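Only a single protein chain was left out; the remaining protein chains are all shown in position.
Moving on, here comes chain A:
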């Protein structure tokens, strides 16, 4: 039986009592938060108990420590499943979050309350605010009765023309919409437009999925680029394919803040997005989509709103649509850095201080780095490397530490373990080592996690200190 001096038992007991008698569920919210902290402490202490022979225990009666079940507390609280970053929030916490978010949005919204007019309406005072406008037709009807008493009346000679707009409108008038429809008809519309509704970028709060799609039919230098599309969650595979076909070769879609953006700004956006290098003497221009518009550059200082078109081709001056020229080497580099977050595994040897190298498989992706031992027959069980995984966010650095004459290279991976930086050394062919180091560094650069930041900062500080101390040394020696 548990003694009353057992802290763990008491905490558990208090929790149970609270949860079963609390209707507001506030206690659940508070306790769930504490519990995780406590569990963490308990676990650490458990280790201490194990390590230091019970010196740090919170209970005198550790020998009859209550069973796990008692420690788990209420059945209504299940924080253990979601421990860590994706811990499930309690209803109250979620509700509070929603309220907070709403409040934040609200603060940007101007709210105007209905208020009755301060005094009753009187024609003499406010009649001028609700003056009627003379309509052409009624003006004509009323002509005979007009006595000129109203000052803001149209001059009577306008009456002759009033009948005309009506006829003109029914015969000749064309609206912007009709024009646009006609233009689209001539151009021929994209038959895949019907799939545009699955585009998640305009879904406005609907759940969406982000997909990166590699198009195998593209020329090799473009094949390496994934095409990112965002689809609504309700889209079926067939519809995803449809959406992929909407963006054609080298397609970028932009959300612009307003239709007043000039075409030049738009072009700059495209160039930036595509990471194109503008060489001197090379100018780019835009053409409207549609065959009939080919070879007709548009005025870059006009506004998007005046274009009646939302699809454009980016064309280099003195060239035409259809010819693709690109710097293959550069493209590949770019593709590599884009793809660095994708999983790739390497076969390397892990270097140990006191024993022979072991063969491992090094798996690198944007999220984590895995070290898996390769099973080699005859290796003594004792020396077998354990499989470990490091979160990419805990990796601080990766660099080549030694290049050997036999064509191999040793590289070092630095990671944060608790409070200390630790290293793993690996050996591989120089080319492989180079590739791994580049890949890991690409990831580190993209993520720039706090660990990486801290490490870079420390390194810089160390370098500074070193320089300072050298300077001091040299000053000292010059004094002597």
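By our rule, a residue touches a chain if its C-beta (ideal position, glycine included) is under 8 Å from a C-beta of that chain, and two chains touch if they have at least 3 such contacts; residues count from 1.
By definition in this document, contacts and distances are computed from a predicted model.
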Exercise. Looking only at the UniProt record of the hidden chain, which name from "Large ribosomal subunit protein mL40", "BING4 C-terminal domain-containing protein", "Cytochrome b-c1 complex subunit Rieske, mitochondrial" or "Target of rapamycin complex subunit lst8" is the right one?
Worked result: "Target of rapamycin complex subunit lst8"
Problem set entry | Candidate in contact with the missing chain, chosen from A:176, A:356 or A:405 | A:176
Exercise. Which one touches the absent chain: A:93, A:184 or A:300?
Worked result: A:184
Exercise. What chain A residues would touch the chain not displayed?
Worked result: 102, 105, 108-118, 121, 123, 126-127, 129-139, 141-142, 145-146, 150, 153, 166, 169-170, 172-181, 183-184, 189, 193-194, 196-197, 199, 202-206, 255-260, 303, 305-306, 308, 310
